[in-house]
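Sharing a structure below in structure tokens format, with a few things to ask.
Only one protein chain is missing; all other protein chains are in place.
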Amino acid sequence: MPLPGLSSFLVVAAGLFCVGVYGVLTRRNAVAILMGIELMLNAANLNLIAFARFTDPALMAGQVFSIFVITVAAAEAAVGLAIVICVYRNIQNINVDDINLLRW
Amino acid sequence: MVAYALLIPLFPLVGFLVILLAGIVRKWVTGDIRIADRLASGVGILTVGLSFILSWLVLFEVLGKGPGSAYHHAYEWLDVGFLTLWFGFYIDAMTAMMLVVVTTVALMVQIFSTGYMAGDLRFPRFYSYLCLFTMAMLILVLANNLVQLFIAWELMGLASYLLIGFWFEKPSAMRAAKKAFMVTRVGDVGLFFGMALLLGLTNTLNFVGLVVAHPDGTAPGLLEQGWLSNMGVCAGPAILTTTSPIFGVAVAGSVLLGVAALLIFCGSIGKSAQFPLHVWLPDAMEGPTPVSALIHAATMVAAGVYLVARMYPVFDFGGVLSVAGTDFRPLSFVALIGTITALMAALIALTQSDIKRILAYSTISQLGFMMAGLGCGGVVSGGGQAAAAGAAEAGHAATEAAAHAATGAAGHAAEAVGQAATALAHGAAGGEHLLHLGFTAGMFHLMTHAFFKGLLFLGSGSVIHGTGTQDVWEMGGLRRFMPKTLGTYFCGYIALAGVPFVAAGFYSKDLILDAAWEFNPVIFWVLVFTAGLTAFYMTRQMMLVFGGEWSGGPAVVQHGHTDPQSDPHGSLHAEDYSHIGHEQEEQPGPEAVPVDARPAPVVAAHDPVAGDDAAHDHAAHSHDDHGHGHHGQPHESPPSMLIPLYVLAALAIVSGLVGIPGWLPVPGAFAIYPYLHYTRPGMSTEFHPHFNPMVFIPGFVAPLVGIALGYVAYRGRKFNWAQAERLTPLQRTVYALSYNKLYFDEFYWNYVFIRPLFVVTNLLKLADIYVVDAIVRAVAMVGLVLSQVGGMFDRFIIDGVVNGVGRSARAGGNGLRYLQSGQIQNYILMAFAGVVLLVWAVLQSNAVK
Partner (left out) sequence: MNYPFVMLVFVTITSAVMVVSHRNIIHAAVFLGLSFVGVAGMYLLLNAPFLAGAQVLIYVGAITVLILFSLMLTSQRIMREPRNALAYRLLSGAVAGVLFLMLVWTAWQPVWAVKPEVALETQNQVYLSQLADGLLGAYLLPFEIASVLLLVALVGAIVLAKEEREA
């Protein structure tokens, strides 16, 4: 079975990314927003791997990059969730609509 | 010496300027007023004295050169293309005579004023005005063209105004000054138009060639300077040969020339106070008496006569105007006006009670005489009188011939026969006949009148100074207190009255009567009657002033008791200011005696003085002319005032000698004639005077009759019309007419000049309020509206823009702040939207194909 072309993977990654965008924009729960962010990161990773596979497998730059992305995503998720917990402690609530002290 | 004639008016000019400065100095030098005064009078007397000397020298020089000599000098002044204006002087015998008259009287007046005006607050100014006036009159007399004459004429009007209104705190004086100026102005308008018309006709206004030429009608060129010989008052080429380029008629004999002459005569009517413009002269007596003597007796009023004499050829060649079928020569008109004036003024003078007014009306009357005399000259076309005169002349010449033949002087007889033939030819021809005497008579009388009238006025000044009043009824008996004044006054009196042979007035008046006889018998008899009236009223004045007994003066006569308070000071001393403001009359002249309404009231011993005239004179006593604070007897005047009187008295007597009638077997008889006569080209000016009893007897008798009647009537100083109950209404009417100056002033005020002017003024006032102010308000309204519009523009548009910027910024801010919702997702949304846009932009930019 032929592997789908690069474009397919890119499209998938794009779709994943945009779903993640939609989630970030729409969800009220702070953690849900972080989930959306994770999706976006995943999409980026997928892009990287696809390119690495189709353009130059010998050069593993794409995959190495992906490892680092995963690393950063993990760190960021951890810190982000720690912040969410802090916020929860303060307002008993992680609805981002209520975190609006810097409004007009 | 005559080349220095320019200096003659120049000296008084310098005097005028210097005295002005002296007046300024006096303000700063608060110390001795007398020094400034003496300085002023000294300068005045010095300068006029120098002019006086120079004038006499000029006279001698001109006379020495013989008849027909004249000195001419002209400077070019303005060249306006078609006309060149010159200024300069032309001095012939007539001019020289005028110079002497003017400077002599002026000098006497200046000397007199040192005594009369002493102590006046504005003494130097008086002298400066006198010098100004003298300068103007001298320029006028010396003028060699009409423009210069006119300028000097107007300048004299100014000086007259200044001098009449010298005591300007007196409202009556200021009114009189304005009146004098205005009335003469009316005449001056005519003069100006006459000048213009003359210019249009003859294209020149210079005397040489116009009115002064050789007896054959030719004239030297204008540029000929220096002594001219064989000149006379004669029409020159400008009249004789010119055809007017503008009007297209020959000038000589044209009606337009006659019109020009009459217009010029208007100026003389004004200036010489002829009927109907005589009304200013009596009021001009408000001025100080020396002013009256100088200006209104001797010189300024004589300027009108001089003008007519100078322009004589214009008058003579002026065409005939037909009025109602009668042919009026300009000179006839002059004679008519003069005669009317003479008679009218004499009638008014009969009843006046102010010593100066009597003399004023006398002046008007004598000016009328002069005009009448001048008018009885020139050329008339044939006619009975001329023929009769010619025949009479022929008759006398024949008698002479017979007498000569009887004595065997054949040569003389032949000559006389020849004369008779000529005279017959003249008379029989019925053609044009030259009246020889008129011109000479008028000018001769001018000269003598200047002297004796000046003398009389100064004498009256002396009387006023001595008694402190001007009302003759408050005088009397002054012969005892002021003998010297009486002596000189008497000389003037006999000259004016025309006492035969003794004084100058007789000769000059007689000459006028001669001229009138030749011209028109009616005029002759009227003038004779007027001469009689003259003698009468002058005698009346003499009797009332000097005769009888001293009435006690104003203190007694006015208040009925001796009033030490009545301090009739004249010239303003500082303590006089309290007297000011007594007069408040608005209309001139009295609302005097409406005879049927009320009888002439009796006020003390006066002539009836109902109305303002009384107040006028009454208050006038308080501050009119000079007077000491006497509470008692009149006194003689100081020498400074007497010496001029002596000089003028001498001249009043002597000046007639140059005009002694030619038929008197006296050497030098009628010496004046060769120097002062009118010439018509083509006509003989040889004059052979003869004795005409028809002329001489009335002229001899009338003054004597007048004197006698006057003496009888006023001997006791009691003949007072009003007090006589036997006055009939007719007599009262006549009296009132005479006393109230024939109501001329009321007539002019109410019907002719003043009231109509008020009507016009009110109309203009209405126009101003309703038209002009409306326009002004409308303009203001426009401005207001425009400013409102501008304001609104400023408020709504300009401010709108400015405020709008602010408001839109705020609104923008108000709107945009909601972007900062505080919600992260909104921010992220916006960020992503931006990303989308960026990506789109990159894709669009051909970066990706």
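Note that the chains take the letters A and B in the order they are written out, and that residue 1 is the start of every chain.
Basically, a contact is a pair of C-beta atoms (placed from the backbone, for glycine too) under 8 Å apart; a residue touches a chain by one contact, two chains touch by 3 or more.
This structure is a prediction, so every number in the text was calculated from the model and none was measured.
Mapped onto chain B, contacts with the missing chain fall at residues 829, 832-833, 835-836, 839-840, 843, 848-849. Residue-level contact of chain A with the missing chain is found at 1-12, 14-23, 25-32, 34-36, 38-39, 42, 45-46, 49-57, 60, 63-64, 66-68, 70-79, 81-86, 88-89, 92-95.
Basically, only the chains that are shown with their structure count from here on.
Averaged Cα coordinates give chain A a centre that lies 127 Å from the centre of chain B. Taken together, the chain A residues at the contact with chain B in this complex read 21, 24-26, 33, 96-97, 99-104. Those residues of chain B whose C-beta lies close enough to touch chain A in the complex are 817-825, 828-829, 832.
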